[in-house]
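Encoded as structure tokens, the structure appears first; notes follow it.
Missing here: one protein chain of the complex. Every other protein chain is in place.
Think of it as A, B, C, D and E in the order they're written, each chain with its own count starting at 1.
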């Protein structure tokens, strides 16, 4: 079993592709994205489907990677969530196959 | 980087709003909710869409917060998942911007 | 509060039922599954809905369990993600009710 | 004539598509109608039913009869859960709260069963009144209250569930999708009348039966899956309840129809409403109000047992019954 | 005659279903039309509008008039945001970037409002031209550029957001769903003409108004929810802007219609386009281009305030206005 970092990035849907490009450019081997259906932040609730432009939808991207990749990725992501609605957290995980991450 | 707690609460859909109110009342700064599409528990499988009332759907709420907030939130959540179908887990994460959580 | 293991298994949709059977056979008490809407791996992006057969969709299964159950489950899962598109990670979490996991 | 009626019901496309879905699910096919598509169709069906009822109501003045029928409908919805509860407690091993929640489902109604009955009557050339849609809407809710009374009777009052809010149950019960759409469309149909309907009939009237086929394919899949997943939860008493209770509901309603002098068509519809059980509105309300009751019990019964029974054998029986008591 | 027009608009099924949805959302009903179903209906509606416009364009040769109207449409879409921006900066406490983003919404258009106006005109027996659909498409985008000019004016140039790519804003703006489907269907309708349309009319023409009812039920729910969640974000100045700006847009457009000699029906549609505000294409573009602007502000205004106003009172007013200036 190998120790890795798990990045969980929540980002507003219109900026989703930007987040993807950042991850890919930093050499992340993979990521998986989920669509949130509701949320709360800044004192306001939102719910998917209410906003026809889908511009308030949130996407959560999960990506497992090595410590050194996360260091490369984090500055660009900080810039992204400085401009766009978004937030991230990082945790420790173990994985089976080192070469996949 | 700042150390925070990540709460992962799975709750049956009919009780989703109740969970939201608990979190908001405890002063959580934000949360994001996802809709599960299938699951297993108590020896039974369920699958989204089979139950027209959606009353067996499960929602997962993810919220990152400070240690002291989680302590406030946990009793009310324990009451909630004592009555409703639900379960929760807590893990350690690090975040970039302390003030957002 | 009790210490448990949180398994996060991403698996291609056609193999989803196989993953469920593995977990259930190992005596896992429960799991919850989510449908990803996009992802990246092996240098290729995929997006839900583009592939009419849904055979490229990814499912994420989350299951919280005891250390000894995870050991039972891991070999069969390794076989599964050796044949099918998939990956997993394991992390430490704490839970409220020991008997539920 | 009655065997003809049964056969023509069983061989109508909507029932055949239901059976197709049921069979596929029981044979463990993975096929499914996407949930959001089916939910969209459900809203369409309720709008169409409401509009049609409303337009027909707009054509004739409201007679005093209508209030008599409404009275009977209310009594049935309030009253049947008590009967159902007693039956369940005697014939099955269900807990008190499970029996109460299940009983509530049988006092309330299934709008798809109602629609299927309308189609069968139309096929048999029997006329029905537009205001029967209003009766359907009227019978959705009262049974929920009876269920709460039954469940809480003799229990020491529990504390509120954390996070619950005043008014949430009320909103769930009175402002759920089927009440809002059915009552709203009924009112709109009534207000706009035949003239307003003309322009939207090509969407809400002409393709209605076809949409119903697609919807019932999905209902068959759901019923089959519900049955496959849940039947182990149910003992023989509970399972037979799913067929006996509709028959009792029908048997109770028929003399009341005769008493207030209902037409054959309307009597058939009221009997069908009484015999049908909810699987959308009531389960949702029960999860809020009686979270300790197990959804797998009441859903398996109402969707997996009673609905298929009514759709296939029940409806022709209820029409035959109505031919005896209706005038 | 004008009060008749207002009444017949308000009592049309599409408006009544909108009000039903709006009321349900304001009363906090949990009912909803599934997002993907509503989005599918939206694509259907845009295809239908585009095809119809295209087929009608194929019947008559393009006249020089059409270019004059296109010119006016472009001027309005480019110009109105500047006016709207000034109004917002004077009457409300909105920040510069919020005001610019909001202004962009009012230069662009709402295709559902356009369709509702078409229906109201049809009801009133007033003819319109197929090419007005092209005008609607034409007015979607220019306002976005004006908003960017307004927001960036006098600011020191910021660095690019990480991960942004050349061309992404262009694609978002010129290849968004409504532009692709509307323009594409318009072109297809034009190419295939009456003959091609015949076979697909039973899907795209006959049931159109009925589909619109279902769609507007959902719009009502969305507008009500947007209003409930967002109105606290808005001061009195901003809220009144949501009603005054459409009226100003209409007042500006009317004399231009007169100047270039538009027919009553076409003038009513152009006025409606000017008075309507975007809630799909522009918000999406703004999130990419001006992420600092708050979506809750511009969405609440355009969807929660302006759209309901236009749908109920605005459209009859614009028709009356067009009757004065149109020939």
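Here is the rule we use: contacts are C-beta pairs under 8 Å (C-beta built on N, C-alpha and C of every residue); 3 or more make two chains touch, one makes a residue touch a chain.
These figures come from a predicted structure and were not determined experimentally.
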### Message
Using the touch definition given at the top, which of the shown chains does the missing chain touch?
### Response
C, D, E
#### Entry: Listed residues E:57, E:124 or E:181, member touching the removed chain
E:181
### Summary
The one residue from D:213, D:244, D:260 or D:320 touching the chain left out of view is D:213
### Query
Pick from E:17, E:37 or E:85: which residue touches the chain that isn't shown?
E:37
### Query
Can you name the residues of subunit E that touch the chain not displayed here?
34-37, 39-40, 43-44, 47, 51, 171-172, 175-177, 180-181, 184-185, 188, 191-192, 196-197, 199-204, 207
### Summary
Those residues of subunit C that touch the unshown chain are 12-15, 17-22, 25, 44-56, 76-77, 79-80, 83-85
## Note on the structure
subunit D residues touching the chain left out here are 11-13, 16-17, 20, 24, 27-38, 40-41, 206-211, 213-214, 217
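By our rule, only the chains that are shown with their structure count from here on.
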### Query
What is the chain whose Cα centre is as far as it gets from that of subunit B?
E
### Query
So subunit A and subunit B: same face meeting same face, with over half the numbers shared, or different?
different
### Task
Sort the other chains by how far their Cα centres are from that of subunit D and give me the top one.
A
#### Entry: Inter-chain centre distance, subunit B versus subunit E - centres from mean C-alpha coordinates, in Å
39
### Query
What is the distance in Å between the mean C-alpha positions of subunit B and subunit D?
34
### Task
At least two other chains touched by the same residue of subunit C: list those residues.
34-35, 91-92
### Summary
By the touch definition above, subunit E meets two or more other chains at residues 32-35, 38
## Note on the structure
Chains touch in the following pairs A-B, A-C, A-E, B-C, B-D, D-E
